[in-house]
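Only one protein chain is missing; all other protein chains are in place.
== chain A ==
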Amino acid sequence: MWVNYLDQALLLAALAVTVNLLVGYAGQVSVAHAAFAGVGGYTIAYLSGVHDWPYLASLAVAVLIATAFGVVIGLIALGLEQEYLILMTLAFSLGIIGVFATFDSLGGVMGLTGVDGLRLFGLELEEPSDWLIPSAVVLALVFAICRRLGESPYGRILKGIREDAVATRALGKNTFGHKIGIFAITSGLTGLIGGVYSGWLGQATPSAFGFPLAMAVFAMVIVGGNANLPGSIVAGVGLTMIEPVLRGVLGFQSTQAALLQVVLYGALLVLVMIVRPQGLFPERSKRVAAPTARATVAPRPERPDEHAADVVLRAEGLSKRFGGIVAARDISLELRRGTVTALVGPNGAGKTTVFNLLTGTIAPDAGSVTLNGAELVGMRPDLVVRAGLVRTFQDVRLLNRLTCLENVMLAVPDQQGERLGRLFVPGRAISRADRGVAAQALEWLDFVGMADQAATPSDALSYGQSKLVSLARALATRADVLLLDEPASGVDAAWVETMLSMVAAVRDEGRTVCLVEHNLDVVRELSDHTYFMELGEITASGTLAELTGSARLAEAYFGAQ
């Protein structure tokens, strides 16, 4: 009996590890893992049980079918709000179990039973002890794959998506593609585990893959700890062993023990959620060495004459309406290389909307944006960043549970370890490259004076500090043009000074800056050229002195100045 439960424990632990990768790392809440396991289970029961296919071949088909289902569901639901993924996976669980239960060729309500005589690599799989090796191999394989994905630059993107998908996309990462990728991979792995699970059970039944299984796996993930894969294994094995203990030690009957186990899972889930929501083994973050090198920025002695510098970014005739509201009307502006341009105007004038339009976060109804002559309108926001136009957010949007260093590392472009193909090539190339990325990120943190906070989780920072880290993050994308949304608002006078010198340093590095700012001292100090916006339109431009000199604008916005 105990060996049989150990087989089950290993397989359920493997399920918990995959679910943890999807839910704990990537933050995508799907309840369909039991259903995907069912797809795998039914595939092998049908192919190997009924049609006598070789087990290995039907396992491969199981993985393919489960992956295909994952891709289709992902394509439909992953671009929408998170509720819809939950809803879609709930309905899929119901629908697929309904299909299993109604088709005679799949055994109807009773399912496909009597799947036996399976062989893997010449190994007869008859007794529970025969299944120990396949189960352990599957767990090891799943753990290795999930760990590689989770604890790598790829996993850093997943965590970024979990914390704030919009901010992650604004650092040049294809968040939708990564979501589809991780959903498909975990679906495929779940299909594999389901195939082995059904082989071990000797049957595939609708009730084996229902909500109780989904819930048991959730309990393991939550108890073990979000984004902690070894924790999932410990909890998976530990929780599964409740049932044999109830039977063997406390003398419960088998059905009673199974039901009691479900009750205990539920109670444990509530208890852990209230007492220790991070789980028994909390997520760990990357350790970093102390800063080694200072970023060497050579300020250029002379600033180029404003009109002599060439235009890096040009927007022409950008317009956007939301229903009857005109958010932007015929916006045209130019940013010149190595200069600072300011966008000022009253609240609600549409300044942030202009940033959204320039970066592709909102598609304009009309108009064009060119960066070094290349059209940006119609490009995905992450590709706009890769092309060299990055923005920061008024509300900062750091990735809370990641450290400052990880926040900046995420922004570094073209990391080898972000590609699935490269991740599974043997060798140390990826980890060596990642050390390089960490060093780069540390340099940018050092540039903004935050290197000593590299290991601090970003939700522990003060507001001013978080603005500096978000600047470092934008710089790390190596984008030519930076759009800074209120870099100096909401911080006290000392911080304003710091931000001023930072932006000046960024400009002196040869980058092009456009900032939205209410603090006119900042604008006066920094900006070479200023656009004035009201009601979605640019109504004046020039130097700040020229703008504040206008009687009308002085009355409309600048007040007593």
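Basically, a contact is a pair of C-beta atoms (placed from the backbone, for glycine too) under 8 Å apart; a residue touches a chain by one contact, two chains touch by 3 or more; residues count from 1.
Everything that follows uses one rule, which is that contacts and distances are computed from a predicted model.
The chain that is not shown, which UniProt protein name from "peptidoglycan glycosyltransferase", "Branched-chain amino acid ABC transporter permease", "Cytochrome-c oxidase" or "Hydrogenase 4 subunit B" does it carry?
Protein name of the absent chain (UniProt record): "Branched-chain amino acid ABC transporter permease".
From the listed residues A:Leu123, A:Val166 or A:Ala363, report the one that touches the chain absent from this view.
Result: among the candidates, A:Ala363 touches the missing chain.
I'm checking contacts with the chain that's been left out. Which of A:Ala62, A:Leu112, A:Val142 or A:Ile222 qualifies?
A:Ile222
Of the residues A:Pro128, A:Gly202, A:Gly238 or A:Gly266, I need the one that contacts the missing chain.
That would be A:Gly266, which touches the missing chain.
Return the single residue from A:Pro230, A:Pro277, A:Gly436 or A:Gly549 that touches the missing chain.
Reading the full complex, the residue touching the unseen chain is A:Pro277.
Residue by residue, what part of chain A touches the chain that was omitted?
Touch set of chain A with respect to the missing chain: 23, 27, 29, 31, 75-77, 79-80, 82-84, 86-88, 90-92, 94-95, 98-99, 101-103, 210-212, 214-215, 218-219, 222, 255-256, 259-260, 262-267, 269-270, 273-274, 277, 316-317, 363-368, 375, 377-378, 400.
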